[in-house]
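Only a single protein chain was left out; the remaining protein chains are all shown in position.
So, chain A:
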Amino acid sequence: MRIATAKQSYSSDEALLRTNTQWAWMGILALALLAAPFLLDGYWLYLACLVTINVASATGLNILTGFTGLVSLGQAAFMAVGAYTVAVLQRDVGTPFLFNLLAAGALTAIVGVLVGLPSLRVKGLYLAIATIAASFILHFVFVNWQSLTNGPSGISLEPATFFGAPLTSNFHLYWVFVPITALMVLGAANLFRTRIGRAFIAIRDRDISAEVLGIPLLRYKLLSFAISSFYAGIAGGMWAYFFRVVTPESFPFITSIFFLAAIIVGGMGTILGGIVGAVFMTLVPELLRFLVEWASPFVPNAGTLLSPVRTVVFGALIVGFLVFEPQGMAEIIQRIRRFFHLWPFRK
């Protein structure tokens, strides 16, 4: 029947992965993720877990800042809310792992909505300042609500158990974190195939004409804050299970800037951008560290000389991206993709 085929072709045309090449890349990525924990040793596995957590958080910030155009410097504080939620639930209630993570997401979403309330009136830099203010208020709460947060000394966590299995090592955590983050990234990608994601982008690009199209600005800005903070909360929760101690200093303000830099370097407003940005920001300093260690025997006084160089190089790399590819690494990847699309022997 013709209509049936037409329908099928529309739904496949609306699919996330449309070409065989895309499926192939996804397969390679999945294989790499499956093989990684067996190939990586302790420190690299630790980094893999950290990257996974950061990808989840960066993707969340990208929804808010990259896709909806609402600049937030509250990401670290939102992650802290998630981390504390998990820590307190584990210490005082003993609810299961997944429940705690979801609760962390939900509570952080509520906090995010409250922090987002000024967004109807203020934009850009002013909104960023409002989120900074909220971060400091939250920090104050973490330090001073002693009975709940244990003040500056913070809360230590027992290793989590996942359906009875203890998650004692990074090897275990990896197998839980990676699927969670993968689901979160998939969710974000899905969001932008639907009316809600389109509304976010419309608000970012032209908020006034978005209204004429029937998009109520405040509701959607708050929804974006809610979803983004939900992501931050879950990332923070994973962070708590990973480091097993949460203090008010666990999520310093610089962490918010770290995530903002990640989505800028990776590519604002693209799902891929959040991922590659988080990977870059997490791994490049480590790679540079290895370079420095490797160079140490050849350079006298290496420790004092090279470690500032490392910071400078990292900074220069970020600035380089801003200058030479303001659209971020995702755009570079797209360009390479387009290049191969024109390859003579490809279909």
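As a convention for this text, a contact is a pair of C-beta atoms (placed from the backbone, for glycine too) under 8 Å apart; a residue touches a chain by one contact, two chains touch by 3 or more; residues count from 1.
In this section, contacts and distances are computed from a predicted model.
One chain of the assembly is not displayed; among "ABC transporter ATP-binding protein", "Succinate dehydrogenase hydrophobic membrane anchor subunit", "SDR family oxidoreductase" or "Electron transfer flavoprotein subunit beta", its UniProt protein name is "ABC transporter ATP-binding protein".
Considering A:92, A:158, A:205 or A:249, the position touching the chain not shown turns out to be A:205 (whole complex). The residue from A:227, A:246 or A:292 that touches the chain not shown here is A:227.
Screening A:49, A:157, A:173 or A:215 for touch with the missing chain picks out A:215.
For chain A, the residues touching the chain absent from view are 6-7, 10-11, 13-14, 187-188, 190-191, 193-199, 201-202, 205-206, 208-209, 211-216, 223, 226-227, 269.
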